[in-house]
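Working notes, beginning with the structure itself.
Removed from the display is one protein chain of the complex; every other protein chain stays in position.
Each chain carries a letter (A, B and C) given by its place in the written order, and its residues are counted from 1.
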Amino acid sequence: MAKSALFLILALASLPASAQRAQAELACTPSNTDFAYHCVVRLSRGGQPLPGADVSVGADMPSMPMAHNVRPVKAKPGKAPGEYQARLDLEMLGEWAVKLRLRGPVNDQLILHYDFDEKGARPVIRSGRLPRK
Amino acid sequence: MLELERVSRHFGGVRAVDGLDLKVRDGEIVGLIGPNGSGKSTTVNLVTGLFSLTSGQIRFRGQDIAPLPTHMRLQGGIARTFQNIRLFGQLTVWQNLWVAQNSPADRAKRGFFSRWLGGQSGVRDEIVSLLEFSGLAHKQDELASNLAFGEQRRLELARAMATKPKLLLLDEPAAGMNSEEIGQLRERILKLRERGLTILLVEHVMELVMGVTDRIAVLNFGQKIAEGTPAEIQKDAAVRKAYLGGDAAAAEGGS
Amino acid sequence: MDDYVTGVLTNIGLFSFLALSAYLLLIAGEMSFGQQAFFGVGAYSGGILTAIYGLPLPVAALVAMLLGSLCAFLVGLPTLRLRGLYFAMATLAAAEMARILFELFRFQRQIGGELVGPDGTQGFRGIRWVFERGVEPAGYLALVWGLLLIALVVFLLMERSRLGATLRAIGEDPDLARSCGISVERFKLGVAAAAGALAALGGVLFAHHNTYIEPRNFDIMLGVHSLAYALIGGLGTAFGPLLGVMVDLGVLEGSRVFQGYRMIAFGGLVAILLIFRPRGLLDEKVVHWLRARFS
Partner (left out) sequence: MLVDLIQNTLDGLTAGAAYALLAIGFTLIFGVLRRINLSYGPAIMLGCYAATWFHVQFQVGLLVLAALTLAATVLAGAYVERLCFAPHRDRSAIAAMVASFAIWMQLEELATLVLPNHLYAFPALYEGGPLSLGPFTLRAEALVMFAVTVLACLALQRLLYRSRFGLSVRAVIDQPVAARLVGINLPWVFVRVFAVASALGAVAGYLIVASAGQVTPMLGMWSTLKGMLAMMLGGLGSLPGAIVGGLALGLIEAHSQWFFGPQVRDLTAYFLLFALLALRPSGLWTTPRHG
């Protein structure tokens, strides 16, 4: 029901179909604790900020997908609309697949790849996996 | 039953078995003796297919079995015991026999499911009678690795019997037994013959070999140096020289 | 139950499929470093079938299992006659080949205005069949554990049967098994195929749980962990691998004492355990003792 209503709204707004799903961006700064970050999630849909969602943030290590269970945290609404704040407690530096579970006005699950280091987190640009060449 | 014709097996330069001719007729008990390293165990391994032939022919009931893999030979009716006891130590006594019941006759008798679930009484009855035959009925749920030495020997023989063989190869079944146990073993071997089995007995212990066999073949350095009835073998000069000479007294008197 | 506990329990369930798959080969005497490849085959094929072709999950899972077992059969055919370490190395090579093939695999289609499908190293997003049907984490947890329970019951029945005894016989002494008239190679191929299907089922469930997979998910770490789980838990019963997964994911992960040091604790634990119990906590002797006690 909610879903068909959503379709209707989207159709009325005549947005491109790809705008149907939410988009997310992540900005993280390191905290005082090792491997813990203050993160801001920016949610948007069709270019518009998406406020009011219930967001939980988790993380997985890509090369050990089921073994690192980072406790998902509920994000609090941030300063601007569509912004959410969460503290992410990782187990080590390196690449993590950040899992966003959205509920409320939008029900979705998004996966973002970020590389976490001592300065913060950057989206991953994929390259070879071995140390040399 | 079993015919070996000019059978050889070389390991590099070592001729473990060299041009051996041997015939075992239906219902016979044939002894195969010889000093350590004379090729007795190699012969058994050649017959069961654990080693491949360098040259020669092995026929079982008229059929050339050299190209067959081990398990096919066993399904064809050859079973064996091992010189150093080999059992499935992690399985119970019952399971050891259960696993070995794998002859074509067994499989034809059982349906697909009961074959794996083991529910059929025929299978049970056979195992029960084997357990009784070897005096292990009270130990049926024990792990094979927990059995005493003598019991393990008996289980090994029972396991060989579970495959319903026509030809039984016993590789030093009396090793490490005292003379009372050897006596029991002799009884058991004679009982097996009454059931119509043909037996090739590889053995060191003269007390046993001389007591049960119809014929004896003597190996030395992979070659047959004599063949005949136990009485003939005891008199044979070449055998005395090669084999009985040194340890005849020890082998006959003690062990 | 909060999301975290649900997530951990789901992961324990998912990992158990892989650990059971490794266990099945271990009791038949073969150590495979490559079960993660069949997990990956299941994840990729299952994901493609639901996300691109819109097939229902149960159908996709069945096809994926068939495919997983076919792949395992084909890998097993030339390698199962190898012994011990050689087989382990061959399966490792095969699994790494599979991972690289996933990296080279691109197969994307426009679905609902979005590109869906495997995109090489960029991974495969949008495996949303389960998600779109509004299945909540608790519901999915029940599905995973339900299937795992079925697998366990099948294992327990198998272990009580002659087939189970035969596999253990082959695992303990293949030459002796041959001398009992058992067709060792045929049994091992069957075991490899079944283990492949089991791993593939785990993979399908993993892909639909995660909604996203990538080639690196299926690297050697995953396979070796599943082996270690089976060996920690014990080779005496199918509960062994489950216990192994729980020790690592449940106990070590759950007790936050080890946070940041979990692998140090896990690694040390495994190494020391193997010294005292080389066939795991629930090995054949313990299981036999327990059975004699309680039946």
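By definition in this document, a residue touches a chain if its C-beta (ideal position, glycine included) is under 8 Å from a C-beta of that chain, and two chains touch if they have at least 3 such contacts.
All values derive from a computational prediction rather than experimental measurement.
Asks: Out of C:19, C:48 or C:90, which is the one that touches the chain we can't see?
Replies: C:90
Asks: Touching the left-out chain: which of C:5, C:111, C:156 or C:224?
Replies: Only one of C:5, C:111, C:156 or C:224 touches the chain omitted from view, namely C:224.
Asks: So which bits of subunit C touch the chain we can't see?
Replies: Residues of subunit C in touch with the missing chain: 31, 78-79, 82, 84-86, 88-90, 93-94, 96-97, 100-101, 103-104, 220, 224, 227-228, 231, 260-264, 266-272, 274-275, 278-279.
Asks: Take the complete complex as the reference. Which residues in subunit A touch the chain that isn't displayed?
Replies: 34-35, 92-95, 115, 117-118, 128-133
One rule holds in what follows: only the chains that are shown with their structure count from here on.
Asks: Compute the distance, rounded to whole Å, between the mean C-alpha positions of subunit A and subunit C.
Replies: So the centroids are 29 Å from each other.
Asks: Quick check: how many Å separate the C-alpha centres of subunit A and subunit B?
Replies: Computed value for the inter-centroid distance: 71 Å.
Asks: I'd like the Å distance between the centres of subunit B and subunit C, where a centre is the mean of that chain's Cα atoms.
Replies: So the centre of subunit B lies 42 Å away from the centre of subunit C.
Asks: Going by the contact rule at the top, pick out the subunit B residues touching subunit C in the complex.
Replies: 48-50, 69-71, 74-75, 79-80, 82, 86-92, 95-96, 98-100, 102-103, 115-118, 141, 143, 159, 162-163
Asks: Please give the residue numbers of subunit C that touch subunit A in the complex, ascending.
Replies: 3-4, 7-8, 11, 14-15, 112-114, 121-122, 125, 128, 131, 134, 206, 210-212, 214, 216-217, 219, 221-222, 225, 248-249, 253, 259-260, 262
Asks: Please output the residues of subunit C touching subunit B within their complex, sorted ascending.
Replies: 161-163, 165-166, 168-169, 172-173, 175-184, 284-285, 288, 292
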